[in-house]
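Missing here is one protein chain; the remaining ones are kept as they sit in the complex.
Here is chain A:
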Amino acid sequence: MSEITTAFGTAISLIFSINSELAQIVGLSLYVSICAVLIATILGVPLGASVALLRFPGRGPVQVILNALMGLPPVVVGLIVYLILSRSGPLGVFGLLYTPTAMIIAQVILVTPIIAALSRQVIEDLWAEYAEQLTSLGASPLRAMPTLIMDGRFRLFTAVLAGFGRATAEVGAVMMVGGNIDHVTRVMTTTIALEVSKGDLALALALGIVLLSISITIGALAQLIKDRRQMKGRA
């Protein structure tokens, strides 16, 4: 069990010594996950809102599928993206495999259903609350969509954070399509997996603690921004 105590010591010295290699890995992790979450938000929120508000044939099955896709195993997404981006795959000519772009694509596929499914619930609840008022003003569900998204932005933000958590935590997809190449596609989670495979459990756990600290910091920052804005909104 000495690994656990060693890990905390290593984690603290990793955080406080400015280690350029670690900074690059953390930077790439954040770059990939933030890009993926941004794209997934742009796709997922309108998608979720549409499913919540619009009545179209096949709406029921779409809801079921969205909910099910929240549980997509990252390694399956990795495999699919690998086969598509491989030189022998349909999009092979672009040479995207083993690049950060490939990792972003995989994470967008993982995160979009989460954001869409959670947004659907948020918008549906809001619509139940305001439907009468909005329809009396002559707004169709489609016209009401921007208003509801705007009104629910703080609740939707939680959906976005859930997606961000999923993106930074997963290892299966980025390992497969990124290849864990040193200085090119190595992120926090793949570094941890690599150190485990080298038997350096203390360093791996230390990196895990660093990852957790970063997640907590980002979560706290997000909460802070949200609270400030919410207070301003009320004043």
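Operating definition for what follows: a residue touches a chain if its C-beta (ideal position, glycine included) is under 8 Å from a C-beta of that chain, and two chains touch if they have at least 3 such contacts; residues count from 1.
The rule is short, and it goes like this: contacts and distances are computed from a predicted model.
Peer 1: Suppose you had to identify the omitted chain by its UniProt name; would it be "Formate hydrogenlyase", "N-methylglutamate synthase subunit B", "Sulfate transporter" or "Secreted protein"?
Peer 2: Missing chain, UniProt protein name: "Sulfate transporter".
Peer 1: One chain isn't shown here. Among A:18, A:150 or A:231, which residue touches it?
Peer 2: Going through A:18, A:150 or A:231 one by one, A:150 is the residue touching the chain not shown.
Peer 1: Which is it among A:7, A:37 or A:70 that touches the chain not included here?
Peer 2: A:37
Peer 1: At which residues does chain A meet the chain that is not included here?
Peer 2: 24, 27-28, 30-31, 34-35, 37-38, 41-42, 45, 86-89, 92, 95, 97-98, 100, 149-150, 153, 156-157, 160, 179-184, 194, 196-201, 225, 229
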